[in-house]
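Inspection log for the structure reproduced underneath, given as structure tokens.
Missing here: one protein chain of the complex. Every other protein chain is in place.
== subunit A ==
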Amino acid sequence: MSRRPPRGEYIETDTGNKVARKATLVGTQNIMLGGKTVIQPEVMIRGDLIRSIQSSSSSSSSGTPNNTAVAIGRYCFLSRASCLRPPGRLYKGAFTYMPLRMGDHVFVGPSSVIQAASIGNHVHIGARVVVGEFAIIKDYVRVLDETVIPPNMVISSFSIVAGQPARVIGEVPEGGHEAFELRDLYKTVGNNPQPAAS
């Protein structure tokens, strides 16, 4: 006789994504999770804000137009109460939302609001950060706590940004690349957490 496993706090998918039961995901068919991503409770992802204008070439060649609202890479970590929201703007006379693309190994701190257009790989975003609409964050960036990144800002790779409005206050040192890896953090979360590697 098999016993059903007790209901854990997280739902673990085949691809290794760990989604908390208390997370709010709106429009899940438009949210792409890369794999081995952790979504903590109270996270809100707006997948219903999809692109409303489809260019004419894509609708004639492909059967179903690509409706991704939020695309997240591998080993990402979305902390409690953070909010991912596609940015929207007036494009060619009509208002439309653009997809939010996140790379791999992105850590989003608690209570942050991300409305960027794209975030690169190995980015560490602190707590209570606000990333304005259509900001572009490149790879290996560290955003410190409580930063406010204004709309349309481009943050180049290997920078450390802080402040309100965000300014580049330093650069990631040569040996600092390992600190951005999130594989160990992924193992410490979930229904069967492994202790953190010391």
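Basically, contacts are C-beta pairs under 8 Å (C-beta built on N, C-alpha and C of every residue); 3 or more make two chains touch, one makes a residue touch a chain; residues count from 1.
As a convention for this text, contacts and distances are computed from a predicted model.
Choosing from "Dynactin subunit 6", "Elongator complex protein 5", "Calcineurin B homologous protein 3" or "phenylalanine--tRNA ligase", the protein name stored in UniProt for the chain missing from the display reads "Dynactin subunit 6".
Of the listed positions A:Thr28, A:Asn152 or A:Asn192, the one in contact with the omitted chain in the full complex is A:Thr28.
Of the listed positions A:Leu33, A:Leu49 or A:Ile72, the one in contact with the omitted chain in the full complex is A:Leu49. For subunit A, the residues in touch with the chain missing from this view are 19, 21-29, 44, 46, 48-50, 52, 83, 85, 88, 90, 94-97, 111, 113, 115, 128, 130, 132, 146, 148, 150, 163-165.
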